[in-house]
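Note that this complex is displayed minus one protein chain, with the remaining chains in position.
Here the chain labels run A and B in written order, and each chain numbers its own residues starting at 1.
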Amino acid sequence: MTTSPKPLTLHEDRLFPSDPSQRAIARRLYAQVAALPIVSPHGHTDPAWFATDAPFANATELLLVPDHYVFRMLYSQGVPLDALGIPRRDGSRAPVDPREAWRVFARHFHLFRGTPSMLWLNHVFHDVFGLRVRLDERSADLYYDAITEALQTPAFRPRALFERFGIEVIATTEGPLDPLAHHQAIRDSGWNGRVVTAYRPDEVVDPEHEAFRDALQRFGEITGEDVHGWDGYLRAHRNRRAFFKQMGATSTDHGHETALTADLSDAEARRLFEKILRGDFSAREAALFRGQVLTEMAAMSLDDGLVMQLHPGCHRNHNPWLFRRYGRNVGADLPLVTEYVHALKPLLDRFGNEPGFRFILFTLDESTYSRELGPMAGHYPCLFLGPAWWFHDAPEGMWRFREQTLSTAGFYNTVGFNDDTRAFLSIPARHDVARRIDCAVLAKLVAEHRLDEDEAAEVAVDLAYRLPKNAYKL
Amino acid sequence: MTTSPKPLTLHEDRLFPSDPSQRAIARRLYAQVAALPIVSPHGHTDPAWFATDAPFANATELLLVPDHYVFRMLYSQGVPLDALGIPRRDGSRAPVDPREAWRVFARHFHLFRGTPSMLWLNHVFHDVFGLRVRLDERSADLYYDAITEALQTPAFRPRALFERFGIEVIATTEGPLDPLAHHQAIRDSGWNGRVVTAYRPDEVVDPEHEAFRDALQRFGEITGEDVHGWDGYLRAHRNRRAFFKQMGATSTDHGHETALTADLSDAEARRLFEKILRGDFSAREAALFRGQVLTEMAAMSLDDGLVMQLHPGCHRNHNPWLFRRYGRNVGADLPLVTEYVHALKPLLDRFGNEPGFRFILFTLDESTYSRELGPMAGHYPCLFLGPAWWFHDAPEGMWRFREQTLSTAGFYNTVGFNDDTRAFLSIPARHDVARRIDCAVLAKLVAEHRLDEDEAAEVAVDLAYRLPKNAYKL
Partner (left out) sequence: MTTSPKPLTLHEDRLFPSDPSQRAIARRLYAQVAALPIVSPHGHTDPAWFATDAPFANATELLLVPDHYVFRMLYSQGVPLDALGIPRRDGSRAPVDPREAWRVFARHFHLFRGTPSMLWLNHVFHDVFGLRVRLDERSADLYYDAITEALQTPAFRPRALFERFGIEVIATTEGPLDPLAHHQAIRDSGWNGRVVTAYRPDEVVDPEHEAFRDALQRFGEITGEDVHGWDGYLRAHRNRRAFFKQMGATSTDHGHETALTADLSDAEARRLFEKILRGDFSAREAALFRGQVLTEMAAMSLDDGLVMQLHPGCHRNHNPWLFRRYGRNVGADLPLVTEYVHALKPLLDRFGNEPGFRFILFTLDESTYSRELGPMAGHYPCLFLGPAWWFHDAPEGMWRFREQTLSTAGFYNTVGFNDDTRAFLSIPARHDVARRIDCAVLAKLVAEHRLDEDEAAEVAVDLAYRLPKNAYKL
């Protein structure tokens, strides 16, 4: 601890292949996309930030507490969540000084070596806050003070950062019961940042969600529909979709444990919905219901034009001890084996060839890239592949996504990058990583004489900007 | 559209690593295999071409209409199959000018960036037709005319191309009902090109094939056996295998949805066959029957020496709308999760250690390379691994095949390359890609000092020429 902290640098060639011929090409490609506006069609930022434009509190509250990528790694190495001030399920917190929590984080920052979190955080430290030494135990206080002080200045308020980051449009995600008051406030404020919502109805679609019954009740009240009848339930969805669309939404999003879809007869669907309402259903029936609603959502997308997204294959809240104390989204979600070819067939049988329909698939099971998702997206007109997601949203994961989908889906059945984050400050870093990796992938193709450089340059711009705008109708 | 088309080049170092030391080694290795004759032990060219030696009609009929790799990608981006003149199930076609179809293709050619189809097609355009500008909307007519005119000349007739391509031997694939008249005509013609058949009995083996009952009936008529009895059914297979062998076949091929095999008692097999014939069977029983016939085929291979190939794991005709209109093989086949360790055990328990038996396995599920196929081929004397297949027959897929089977199966439990294509003109391109990738894989091993260059050179020739000849007894 007697030596001084090491310098923090962001090398201009980071993430490019070190082979000189590939690196030179990657640099030239990247020069054409580095400054393009950010299109963020899927994510979890809080619209309240942009509605109120209130300053962020401090380094810990901004960068540590909301980022379950970060605190799950600390937890895996024995750091208690209470030592970091992570809120408990009841809203209380251990009485921990945010500066002390930051010091714990700093002391363990080496755990992130090689992970995308370190890439993103170093980018934020360097480019957003101008820090020039690496984070470790020695620099912890320097970091805490520099960041916390900066956050009190106008340049670090949410709207100023939004503009500084060059965000052309960002989508948040809201549940069907959300009144979208923050989105309304943003519109009413006269600020011209474009923040849109997305319709994520899981809590009224998943009978096994702990809030399902209450949410359904409220769903009926908000929409004025009899949601305890199948027709009214579907009308309520159409109603809320219309409202979300009016508030800027161009997409819906669905987070299910599997990709199962169903196409039941009207009578079967009604009978199933009755069982669900009675609470008298098996796990299989709950899955079938979710699958049936997915197909109904596709039908509605044909009518209202909302792009449909499916994020399947996550076992939520795997750690019951942690769930009881800290609730959801605390890093205890785990990927599952996921199957698509059989699971999506009922929905695709009905809508797979509809010209107006757009259905974007994600996965946490990389073995499906080359086996299922690439071949499916390379055939069905409605299907597009979302980028490497969540646990796979790292340089290696992005390379695997491209290398395992390219031959079957090409570049043009993919939709560019999603940052999918609630870590607002990391958005430029995340898009930068994605652009660099796509340029690296393209540079390899050019260096191996599989693509001419002018073609690669066109693809690079497509991936960074045009494809997400087109795919999400933004 | 005001600029002129870009030049089309085939770089002599294409597909080699750009690292200079690896590239230099790859070049030297490739120099030793580039001009070796083509051995094509598995594919789907039409023997009628070589029997009649009639000229191909035009660019669209030759390169677009038969190539479902190509039109599935166009379809995935919203191009209707009718716009390309793809034949419908009833044999009719939309009244589309082949030149117009070609223009649609040219306009969408950028979709293939990074895919093997673009590699193969550019090779054909450049080397077979001497084109020197890239295909796009501007050059569409130039292409259509140049190709269509060339096809009318003697140098572009099938036999002339066969010889120009340096094909030493090619295998086609025929069903058990095929009279092999084209193969007979080739033999009778005095032409010395070696075209052999392969026995692919799926339509009389798969009770769920839509043609099963009719095919079985005809199977009996052709062979003069009572194929509605188990003994006669098996004798009919032996009969046709003998005929195919007489017409040059050295292999059989089996395309099943799973790799399931069975080894039923004689009484069980008879009972199962009776249920199959009555049409009174479950999906499980149909699978069991296919699995039992596989084991019977292995028994026959022990007697007649035909090499057995298994191509499992494809969900055929996933898109019912398309199937109703256009039938089979229109790009709507999708890979499935495939299991081998349990599935093949009944067959291997009986024949896995038989010195005379040779069984070549393929997969569409790459997760099985390192987990199942490599370890199995590295143990069982009868087992060999076919090359990266179909959706995985791309440079990245070939790298994965080698990198994920090398440590367990080595090079010598693999069988070299299969082009597996009905796109006759692409055969040299496909073998060239495979040879380049194998040389690249070997160059990496040499550059990282895991293999001496003289050893790598020997392996390169083995993979390009000796292994397929030996494995397929050609």
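As a working rule, contacts are C-beta pairs under 8 Å (C-beta built on N, C-alpha and C of every residue); 3 or more make two chains touch, one makes a residue touch a chain.
Keep in mind the model is a prediction, meaning the values are calculated, not measured.
Chemist: Which residue among A:F16, A:Y199 or A:F281 touches the omitted chain?
Modeler: Counting the whole complex, the residue in contact with the absent chain is A:F16.
Chemist: Give me the chain B residues in contact with the hidden chain, please.
Modeler: Answer for chain B: residues 19, 21-22, 339, 341-342, 345, 348-349, 352-353, 355, 367, 370-372, 374-381, 383, 403-404, 406-413, 444-445, 447-452, 454-455, 458-459 touch the chain left out.
Chemist: Quickly run down the residues of chain A that touch the omitted chain.
Modeler: Against the left-out chain, chain A lists 6, 9, 11, 13-19, 72-73, 75-78, 110-116, 118-119, 134, 315, 318-322, 331-332, 334-337, 364-367, 391-392, 394-397, 400.
Convention: only the chains that are shown with their structure count from here on.
Chemist: Using CA atom averages as chain centres, what separation in Å is found between chain A and chain B?
Modeler: The mean C-alpha positions of chain A and chain B differ by 40 Å.
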